[in-house]
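A protein chain is absent from this complex, but the other protein chains hold their places.
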Amino acid sequence: MTAAAEPRVVRRETSPVLAFLGRRLLGGLVALFVASILIFAALNVLPGDPASVILGRNATPQAEAVLTKRMQLDRPAAARYADWLGGFLHGDLGLSAVSLAQGQHETVWHQISGPLKNSAILAAIAALFMIPLSIGLGVIGPIYSGKAVDHAISILSLGAIALPEFVTGSLLIGVFFVGLDWLPPVAIVPPGANPLDNPSELVLPVLTLLFASLAAGVRMVRAGMTEVLQTEYVQTARLNGVAERRVLWRYALRNALAPSVQVLAQNLQWLIGGIIITESVFAYPGIGTALVNAVQNRDVTVVQSVAMLIAVVYVLLNLLADLVVMLLVPKLREPA
Amino acid sequence: MSAVAVEPVVRVENLCLGLQSGEPVVDGVTFSVGPGEIVGLVGESGSGKTTTALSLLGYTRRGIVVRGGTVEVGGESVLGRDRRALRGLRGNTVSYVPQDPGGALNPSMRVGDAILDVLRAHRRGGAAAESVRAALERVELGRDPRFAGRYPHQLSGGQQQRVTIAMACVCDPPVAVLDEPTTGLDVLTQDRILAELRRLRDEDGMAMVYVTHDLAVVSQRADRITVMYAGRVVENGQASDVLERPRHPYTRALVEAIPDFRKPRALRGITGVSVGVGEWPNGCAFAPRCAYEQTRCHETVPVLEETVPGHHVRCLRWMELDLQAGERSNGRAAGVAVESAPLLEVSGLEARYRSSRSGAPAVADVSFAVEQGRCVALVGESGSGKTTIGRCIAGLHVPAAGTISFDGVPIAGTARRRPLEVRRRIQIVFQNPFESLNPRQRVRSSIIRPLRVLRRLSRAEAEREVGELLERVKLPARLGERFPVELSGGERQRVAIARALAARPDLLVCDEVTSALDVSVQAAVLELLQELQRDLRLSMLFITHNLGVVACIADSVLVMDRGSLCETGTVSEVLAQPSHDYTRRLLAAAPCLPDGAL
Amino acid sequence: MSDALRFLRTPSGAIGGGIVLFVVLVAALGPYLAPHDPTAPVGIPLTGSSSHAWLGTDFLGRDVLSRVLNGGRSVIGYAAAATVLAYLVGMAIGLIAGYTRSMVDPVLMRTVDVMLAFPPLLFLLVLIAGAGTSITVLIIGVAAIQAPAISRIVRTATLEVSTRGYVEAGIARGERAFAVVGREVLPNILAPVLVDAGLRFTYSILIIASVNFLGLGLQPPNSDWALMISENRTYIQLNAFSVLVPAAMIGLLTIGINLTGDAIARSLGRSYVPRTTRSVTS
Partner (left out) sequence: MTDRSDDQPNGPDLLDGRFSRGGLLKGAAALGIGMSPLLAAACGGGASASSPVSTSAGAPKRGGQLKLGFVSGGTAETVDPFIGVTPIDEGRIQNLYDPLVIVNPDLTTSPGLALEWNPNSDGTVYEVKLRDGVVFHNGKSFGADDVIYSIQQMAKPANFGSYPFVSGIDVANMKAINKHLVRIPLKTPDGDLAANFTYYNTWIVPARQTDYKSPIGTGPFAFESFTPGQQSVFKRNPNYWVDGKPYVDSLKITSITDPTARLNALVAGQIDGLAQLPFQEAKAHQASGDINVLVAPSPQAMMFYMDTQKAPFSDNRVRQAFRLIADRPALIESAISGFGTVGNDTVGKGLPYYDESLPQRVQDIDKAKSLLKAAGQENLTVEFQTSEIFPGFVESATLFAQQAKAAGVTVKLKQEPANSYYNPSLLYLKMAFAETQWPMLSLKYFYLQALSSNAPYNETHFKSAAFSDALAKAIGALDKTQAQNYWNQVQQIQYDTGGYLQWVNADWVDAVSKNVQGLKPHAAGALGNYLFMNAWLT
């Protein structure tokens, strides 16, 4: 259909990048909106009265009545949802349900801001290693396809992907603490302190996080690279004498990067999942630990806000990935 | 060769290539290309033509190894060279133009840089930008100075192919290998590219090896033609010699299978299927399909013999056979008597793409009729909307406006809303034979389904009829037990036709049914369709982009351009005296054999 | 048939297939081979390997070997149940979206986008926070995590297959959507879907094990590999077998399925790799 069409003129009126991002942003916002409804519904509408759930063994009728009032559970769910979402949009995450049960007025933000920062640092360090390593290791495989390096990478990544984080973490502790006594087995970061102040404590958590997500990344980048190496443009470049290194970098890797970016974004999202487990293994005071504790305590306001924040991070990561892909794929920079 | 006094730029001597497992892929191929010569390397799929051509670049596909012979390009031996030496050779001494220009350009690289990359690989310093501009100018892309800054997706298919040609000639190599460079392009663009190549040869003296499965494409542009079959060269000579006086039965059959709108005639397909790697028979590989085979053909592999200087043939019987005076029928057998009431009437049809956001409809205000027993061809380039019309008639695409009447009664847009009888009487055969049969079902089940659904036959009755239907499309009944993957493209298309016939239709919509087939197979399928139409008094709407096919099969023709009909009339009128400019251009560009050919 | 098992002839297919077969056999036949009652204490807790208990005892003094032999069924069963459920839902959504290409498609796909905006584990945690812990919640939760991606894959495959002649021929015959999907579409998207199913199954195992580790997952008193890892993890230094052997079983299963899946995907050829950018035009 396009064969006979004249080359399209690049229009200048609206930047297609912005238009695309705008569309994605809108889509993301809609997704987040629906997500907020789901989160709220899961925590407030599903069976189990929040007040009695939070109080647990102490749920005497009096205590329950008091907490119901404090949490405003007597108001309709829709109104509470509107309050919560409105507050969230203004950066007000509300009060912790558990602290309300204790007669306190602790804000959710106060409870999670520290852990959030710690987790962000942990994830950032892991990502810092993961992205170049996944690309590097993923690219080496197909280049040395069928050679020992390729097999070694394949087998190692397969092994790493097969182990859940808590097993990897335990094994790493077994080797580097119990066995060699090189690295501390837990990462206790005092509240308010910077996790980077004590880098040796971060080594094992970062390694644990890297292990699983790196393996997944390597496998997927490898698949992308393999596919690109079979494309006709790589073949054509080679058959016209373009230097092999240039073919690999400018033709193969450059084009394998776009799908890889999406893969890496997925991996970063994986990382967020992995962080919940990893933090628990290393007693790292991050958002994962906070979330698990909140779930165990049935602190619904904390859970819903943390869930929502993570969903936002997720959507932002997707958006960022889209942006990078747009920059890498010229075709996407133009109106459809 | 002796006609060319100077040293050839390509010399292939007894080249043998094989799979690692041992089966030969290319056997004893010998040919040469003189400076500035265009050689067409022709053969059906699986004939080893591409493998041979790529060996000029010192490239073999994974799993293929060189078993013997020599390949010299520009005086340098190619085989057995290390990667570094080969890289110096490629693009500089011998360059490459790929088949699919869309896929052959790095999507993330501006076309100027792509050309520059080839240049940089071989030339250091100098006015690189100037060379790039010169290369673009040579392929007539240099007018816009911003062109070099465009990305591949911003170009049309023809422009993309010209860029790959520019890449191939930026270093002025004496030879270029072109691997089916116009397959997938529409007729008009193909014609322009071919003219371009010819001009490049004329101006710069670049020799070309042009690989194609379509003899017609190279018939008017090549200096010499090399025909390959089952890994061997079967005929080789001056283009005019080969086309006018083919010595090999295969070549002759190929020529005869080419539908030519200027000389409409009954096509004759080659029986059987071309042999694949690993199934070469003893003796002459073509013998099983050859009309002139004898016992000895199955015993000895013939050698390539020189008939006249510069013309070689590999046939035991070339001397005894007179292949020139082929019987020529005068086009299509006389059409069945026209009945007044049209079977199908389309009026004011308008259709839109589902996803299309732009206002332009895919088909606008199209009206025509198909009378009982007639074959109406619907012609146009890809994207002209012809397929959409066929789909509307089959009930697969809901028209936005207009009516479709069948046997005088307007019918619904979706098949499910039509009465069973209408659904039975209208059948469609699709373009791609590889996708038109359910790979998970045996041929038998595919054919039984319409018998059961549309004709309400019992299982036993249906089972009985399968054999008859297969016979009708000239397939052995045992094929019913096979899965589609075990069939060739031509066989699959016959099964698809049998499936349509199972409904005992009155109207058959054929959507580009031969465009994915090799020319020889296409001829056989067309032959079958003609016969069916005659015997079963079928009406046909035949959708195609090939004017040669139209001339062979249709009674009248509808020409489509960008969604609307631009010309209608009987085949002879339209092809002889096109009134619309678009039709004229289409005719001018359509590949056909040179006047002298057979 | 030999065609379907062609992947076994590649090294990775043969090794992977062998590993999967081994783990499945252990899970299936283990209970009949176990030397001890998997729930009865047979000695002092957390002793190492002995002739009485080859892999030592766990934190309650039960025989680790017997528990490993008995522990495959439930972990494979729960993960399989979750995966199957995910497939029922995901396939239904994907087929409807891909086949009808009507308004249903964008609506379903946007919903899927929303689901994909959640980290899987987070989704489960929120669900558990709301609905409490139980095997039902866990299986439904894991299925809900998997279903969106499945529906995407199925939709892509369906979209591709739906334009094929044999599907259109069915539509032109006026057959019911159900019949067309069942006869023509489903059998032809099954192969890539099955490859994917293996990997999803291993992911189900890992996520169930992870939730379990957090103390929020299934908590049966019976032997179960995922449970064995989490209940004995604290004592890894006292009897490493009690953690490492079940972890190895899960790891082997994952590796085996990955290898097999790769091999099957390769034997199916590149035609099954979903196309990303190429659009379908007339």
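Chains: A, B and C, in written order; residue numbering restarts at 1 for each.
Here is the rule we use: contacts are C-beta pairs under 8 Å (C-beta built on N, C-alpha and C of every residue); 3 or more make two chains touch, one makes a residue touch a chain.
The structure displayed is predicted, hence computed values, not measured ones.
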item: Among the chains presented, those that the missing one touches; value: A, C
item: Full-complex contact with the absent chain, from A:Ala31, A:Val98, A:Met225 or A:Ala252; value: A:Val98
item: Touching the absent chain when the full complex is considered, from A:Val292, A:Ala307 or A:Val325; value: A:Val292
item: Sole contact to the chain not displayed, among A:Phe20, A:Tyr81 or A:Phe282; value: A:Phe282
item: In chain A, positions touching the absent partner; value: 48-49, 52-53, 55-60, 62-63, 66-67, 96, 98-99, 101-106, 111, 114-115, 170, 173, 177, 184-186, 188, 190-192, 280-283, 285, 289-290, 292-299, 302
item: Interface with the unshown chain - residue positions in chain C; value: 39-41, 45-46, 59-61, 132-134, 215-216, 219-221, 233-238
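Here is the rule we go by: only the chains that are shown with their structure count from here on.
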item: Chain-level touch network, classified as line, ring, star, complete or other; value: complete
item: Where chain A and chain C are represented by their mean Cα positions, the distance between them in whole Å; value: 22
item: Distance from chain B to chain A - Cα centre to Cα centre, in angstrom; value: 50
item: Contacts with two or more other chains, residues of chain C listed in rising order; value: 281-282
item: Chain B residues counted as touching two or more neighbouring chains; value: 382-383
item: Residues of chain B touching chain A in the complex; value: 54, 57, 59, 83, 87-92, 95-96, 98-100, 103-109, 117-118, 121-122, 150-151, 153-159, 164, 167-168, 171, 185-186, 188-189, 381-383
item: Residues on chain C engaged by chain B in the complex (per definition of touch); value: 101, 163-166, 168-176, 183-184, 187-188, 281-282
item: Residues of chain C touching chain A in the complex; value: 110-111, 113-114, 117-122, 125-132, 202, 206, 209-210, 213-216, 229-230, 233, 236-237, 243, 247, 250-255, 258-259, 270, 273, 276-277, 281-282
